[in-house]
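Worksheet for the structure shown next.
Here the complex is missing one protein chain, while the rest keep their positions.
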Amino acid sequence: MTGQATFKEDCMSQKTRALSRRQFLKGLSVAGAASLLPLRLLMPYSAEAATAFREQDFQIFRNACPRNCYDTCSIKTYVKDGVVKFIEGAQESTFTKGGLCVKGYAYPRRVYSPDRIKYPMVQDGRRTGNWRRVSWDEAMDRIAKKILEIKEKDGNLLGMGLSKYSGNFGITNYGVEGMMSSLGYTTRFVGTPCWPAGIDAQNYDLGDMWCNDPEDMVKSRFVIIWGANPAWCSVHSMKYVNEAKRRGAKVVVIDPIFTQTAAKGDVYWQPETSSDGALALGMARHILDQGLVDTDFVNTHAIGFAEFAAYLRENVTVEWASQVSGIPAVQIREVAEEFATADPATIWIGYGMQRHTNGGASVRAIDALVAMTGNVGKEGGGARYGHLRTWGFNYHALLQKQPEGSTGFIGATGPKGEFDFTKGEAASFTDRTVNINKTAQAILDTKDPVLRMLWVSCKNPFAQDFDRPKLEKAFDTLEMVVSVEQFFTETVNNSDIVLPVTTLFEEWTVNASYWHYWVGINEQAITPMYETKSNIEIAALLSRKMNELSPGSCTFPQDIDTREWLEKEFNQGMYDYLGIKHWTDLKNGPVKAKLASSASWSDMKFGTPSGKYEFLSELCQQNGHDALPRYKEGRKAYDEFRLLTPHTKFGLHSQFVNLDWMQEFNKEPFLYMHPDDAQEKKIADLDTVRVFNKVGELKIKVKLTSNVAKKSLVIYEAWFGAGNDFNVQNLVDDESSDMGAYKTGAPGVAIHGQFANVERV
Amino acid sequence: MQSSMELPLVLFTVLSQAAIGLVLMNAVRQCRCAGPGEGNVRMEWTLIAAFMGVGIAASLFHLGHPLESYRALAHLEKAWLSREVLAAGIFFALAVLAAVTGREKGSPVLMWASVLAGLLVVLASGMTYAPPALPAVNNALPTVFFLISAVVLGAGFASWFAGAESQPLLARILVTALVVGLVVRLTVPCAWLSGSEVMRQTGMAWLGAPLYWVHIALMAACLGVLWKSRAIPVWLPILALAAELAGRAVFFSETIHTSMNIGGVY
Amino acid sequence: MKKHYAFLVDSERCIGCFTCAMACRNYYHQEKGVVWRHVYPLSEEIYPHRERAFFSLACNHCENPTCLNVCPVEAYTKREDGVVVHHQEKCIGCGNCIRSCPYGAPVYNPVEKRAEKCSFCHERLDAGLLPACVQSCPTDALKLVDLATLEPENHVQFPPGFPKNAKVNPSTRFILPKVPTMVRR
Partner (left out) sequence: MNDGCIASLEGLRDFFCASSAIDLKDAAGRIAESVDAAILPGTDWTAVEYEFNRLFVGPAAIPAPPYASAYCESDRVLMGKAALEARQLYHRLGLAVPQEGVIPDDHVAYELEAMIVLKSALRAEASSSPDTQALHAWFVREHLGRWLPHFILATRTHASAGGVVALATDALAAWFDNELNTIAASHPE
C-alpha cells in the first residue's frame, strides 16, 4: 500500500501491510520478539483501527474560500500530523450547507502539489527558464534597490505599477495595495474586468449595488436569471432557485448559451447576444400597455418614470424588441405579464450580460423592469447583482500612508476599484491610475515617467488580461517584473523575480461574499510550507529592506503577525452587523449579517442624489451616458462568428484547471459550435480547428452542440498549466464597455463583444 | 485493464482448451478405434500437461498478486472463477499423473477423469467469461467458442500422436469443427449488429478488428489445406493455434463493456 | 424489506458540477486515474441537449452484487445495511469483478495492483455522517436513502442511459431530468 494519507488506511485500516510498516516503526523490538516465538493459537495483532470515522482524530480549522466567486464558501479543514487530510463545507452556513464545489474540494491538491512555487527565485532573462534561488533578503534587496533607483531617476515612484485583482479576496490581502501606498505614489491598474458596467448602472438607478439575500429567492414567485450561470458559477445558489421552483415559481433563464442553469429552468430564451436591453424595454412597454405598472412605487419612491414611460411609448414596441432580440413577441408579452403580476418577482442580473459595449445600458433597462413592477425593496424580489455590505472592515492593511515628501500624480481622482474603501482624502498628490482592462496598452502608452517596474499579485495577467499578444510586447518594455504566485504561470515565465505566496491554509484572514451575507474566518491550519509568505508578510519584508537601505522610504510595518492583522480588520460596526462580540467567535463557524430585511432597499431610502429610484438619472447623464435607460446597440461584428469566452465549471479564471485532480474530469479545452455552422465549415465533431481573429488565434478541438446559437463560438476560459498553451485571451481584444468608470475607476471590458472565424486544420 | 488484450488470459484459455481438446480426441479415438495406448501415450500426455501447465503459469501473470493465487479457490460456492481454478488444477494434476505413469497403454480411468475435468474447465471458463457486463457474450457463446477451440486444437494436435487409422477421423473432426467455427464466428458478430446497443458496438468492434479477420483467414486457410491434402499436415495444428490465439485476443479486447456506454442508449 | 442503503440520483436537480466526484477524491485521495464516482453526461438521444443532464454514479451496492458473486477470493462482503464492501487486503487483483460489474464500479488500482471501489463511506455511515459525496452535493441531487423506507414516488431503477440488469438488482434509484420550454432566436 502506497496509498494516500486519509482514511483509506487510517480509519478503514484494511491495509495490513501499511499497518505493519507503521507498527514496525512504533514497536520494533516487541514485534521482533514475537516473531521468534513458536505461536500456534495467537496471531499477530493488526490493530484494526475503529471502523468508524472519529472526529477527535483530527484538528479542525475554519477556512474560507478566497476566490472571486459568488459563493465564498466556509470551509472546515481536517488536519492530522500537521497535514491537511481533507476539507468539507461548513454546516453552520445555510448557504455553504456542508458542501463545497468541484474547485474547493481540489484545494488539498494545491497545497501539496510538488509543482508549487516554494522559494523566492530570480530569472536570468525572461522566458529563458534560467532560475536561481535567492534568499528573501536578496530578493527584497533587488526589489528595494530597483524602487530606489526609480525614485532617483524619475523623482517619484510613478514608474512602479501594481497589477492586482481577485486572485485572493482575503481582506488582509489588501495589504498589497497598502504596501504600494506605503512606498509612495505609484501607478495603479484600476477598474475591474468583472462587473463594472453593472455596478455603475445600479449606482445610477438605486444609489448602490445592493442585492437581496440570495437565500430569500425561495420566496420569489417568478425568477428570471438573466445572463448568469449559477449552475456553474454559484452552485450553492441553485438550491434556492430549485426551492422557489418547487414552491411554484416559474424560472425563466435568458442567455445566448443554453447553459446548465437554463436546463434547470421552466423556460429558456436564447436572444441575440447583447440585445438584452431591447428585450427588457420591450417587456417594459408591454407592462406599461397592460397597466401593470406599480404606480405606488413609481410615483412615491421613484423619479423620472413619466419620462421613461414616454420613451417607451415613443421608441419601443414589443415587435421591435422581438426583431432585435429574436424572441417571438408572443413570448415577450407572456413573460412580461407573468413577471408583472407575480408577487414578488425577481431578476438575477448576471455579470456576463454586462460585458458588452452596451452592458451598463442593458442593466439599467433590467433594473427599470424590476422597479416599475414594484419589485425593488421587496423580499423575494429585487434586481440582484451583488453587494459589498458585509465588507465593512477596517482595511487596516490597505490604508497606509505615503512616506513623508512623496510626490506623485496631480489630478487623478476617483476610485481605484469597487473594493476601494478609502475615503477620498485631500492630498496634493495621488497615485496615477491606468485602466486594468487595457493593461498591455497602458504599459505601452504610459509616459512621463514610463512604467519601469510591475508588481503582480493575486492576478495572472497573461491568462486574464486582454489581447495577450500585445501583452507580451508590453511586458518586454518593463525593466523589472515581480510576480507573487503559487504556481508557474505564463506571467511568472515573463517575470524577473517570483515570490512564493501562501495558500489559504497557511495564513490568517477573513472573507466576505459579494452575494450572500455570511462572513467566515480563515485560520492558519498548517505552518506555511517552504519559504512561502502571505502578501502582508511580503510587504513587511520589503518595508524592512527599504528602510534599511533608505530610512523612512516605506511606512509599512516591518513585523507582522497575520493573526494580529486579521484582528485589526474588525470594528464595532462589523461586530454589530454580524451579531458577534469578538472576531474569535467566528472560530465557531461562519456568521450571517443581522439583516433588518432579506430585501435590499426595504426602507425605500435610495442612495441616489434624489434619494429615490431614478428612472432618469442626471448623474448618469453627467457621466456621459443617457439619463434614461434607453436602448443602446451592442458592438458591431468584426468577424464572421460571435465569440463568447465565459467561465468553466472546472476553474475560476486561471485557477484550479491546472490541477491534476481537476484534469481527471476535465482533460482538455473545447470549442463549442452549432452543428449547422460546422457543416457549412466542413467541421466534424472532435475535429481540431483554428479559431482566429484580428487579435490572434488558437487551435482547439471542437464539440458540436445546439446549446450554442448559430453563428456563435463558445470557448471557456481557463489555464491548463504547463504543456498547454491554450489561452482565450489570444482572441479577446480590450474594447471597453460603456460603464464602470464612475464606481470602479475604469470602464469595464466588452469580453463578450468579440468575434472570430473558424476553420478546420 | 479493460482495453488490454489480457494476453495471460488469452494464453491460458487457448492452451488449456488445446489440452482439453487433446484429451477429448484421445477419448474419441479410444471409443472409435483402438484401445488406450494408441500412439505415443507418454508424449501425448506430456504435451497435454505442458499446455495446461503453461496456460496456468501464464494465467498467473494477469493477477496483481500472483503469489496469492492459491486463495482463488476460496469461493467455490458461487464464483465460477474459483471452480475454473479448481477444475484446471485437477485436470493438470491428472495430466501430469498420466504423463508420468503412462506407458504402452494409458489408463482409461485417468483419461475419463481428465475428460470430465476438462469439460468442467471449459464450462467454468465459459461461465466466467460470460459476465453481465458484457451483454454480447453474457450467454452460452463463450462456452461454445471454447468448445470449438478445444475440438479444433485437440483434433489438430492429436494428429501428431494418432496412428494412421485414426487420421481420417481426426481430419473429419477438424474439418467439421473448423466449418462450425467459421460459421459461428462469422454469424455471431453480424447477429450482434441487430442486438442491443452494447452488442451492436461489440459487433462493430469485432468486425473492425484486424485480428478478427486474421482468425477467420487462418481458419479458412486450415480448411483449404485440409480440402486439398485430405489429411492433417504436421504443421497445421500450429497454424490453428495461431488462429485461436488471434480469435481469443479479439474476444478479450474487443467485447464492449456496458459501463463504456453509461449515459447512452442501451 | 430490511434496511438497504442506496444512492438516489435526482437528475432533475443535478447540475453536473462534479462536486460529488471531487469530494470523493478530496476524501480518499485515490491514485491517479482511479475514479470511484463518475458524473456521466446523458447522450442526446436521452436528453436532447449535449452535456446538460447527468447521472452521478459510483457503486450501486446491488442486492445481488456481481462483484461479490464472481470474486474468487471472497474479497467482497455485503453488510446488513446493504453496503457492498471490498476488502482490498484480500484482493489478488484478478480483475474478474472489474470485467463483470455491468456498472464499472470496481476499478483497478495500478499501484496496489488490486481492485477497489466506492465504499459508501461506511466508516462515516457508522459514525452517523453522510457519505462524502452526498454531503457535498450543493443541490441535494445525490441523496442517501434506505430502500426499505423509500416512498415509491417518481423514481425509477432503470432509466435510459443506465444498464438494465434486474438480476443483479442495483440499489441506485433515479429521478429523470426535465427539459425546459425552448425559445430560440
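Going by the order they are written in, the chains are A, B and C; count residues from 1 in each one.
Throughout what follows, a residue touches a chain if its C-beta (ideal position, glycine included) is under 8 Å from a C-beta of that chain, and two chains touch if they have at least 3 such contacts.
This one's a predicted model, so the numbers in the text were calculated from it and none came from an experiment.
The shown chains contacted by the absent chain are A, C, with contact judged over the whole complex. From the set A:R109, A:H286 or A:H516, the residue in touch with the chain omitted from the display is A:R109, counting the whole complex.
When you scan A:P66, A:G304, A:P461 or A:P528 for touch with the missing chain, the hit is A:P528. Residues of chain A in touch with the missing chain: 2-5, 9, 18, 21-22, 24-26, 28-29, 32, 81-83, 108-109, 112-119, 121, 124, 129-133, 485, 488, 492-493, 498, 500, 526-530, 660-661, 721-722. Touching residues on chain C toward the chain that is not drawn are 29-33, 110-111.
What we mean here is this: only the chains that are shown with their structure count from here on.
If the chains shown are joined wherever they touch, the resulting network is a simple chain of contacts running from one end to the other without closing. Ranked by distance of CA centroids from chain B, the top chain is A.
Contact with two or more other chains is made by residues 112 of chain C.
Put simply, chain C touches chain B in their complex at residues 38, 40-43, 45-46, 54-55, 57, 66, 68-74, 90-96, 98-104, 108, 112-114, 160-165, 167-168. Those residues of chain B whose C-beta lies close enough to touch chain C in the complex are 1-2, 6, 62-66, 68-69, 71-75, 78-82, 85, 128-129, 131-134, 198, 257-266. Interface of chain A with chain C (complex): residues 1-8, 11-12, 14-17, 51-55, 86-89, 97-103, 105-108, 231-232, 235-236, 238-239, 242, 253, 258, 260-272, 325-328, 331, 649-650, 660-662, 664-665, 703-707, 709.
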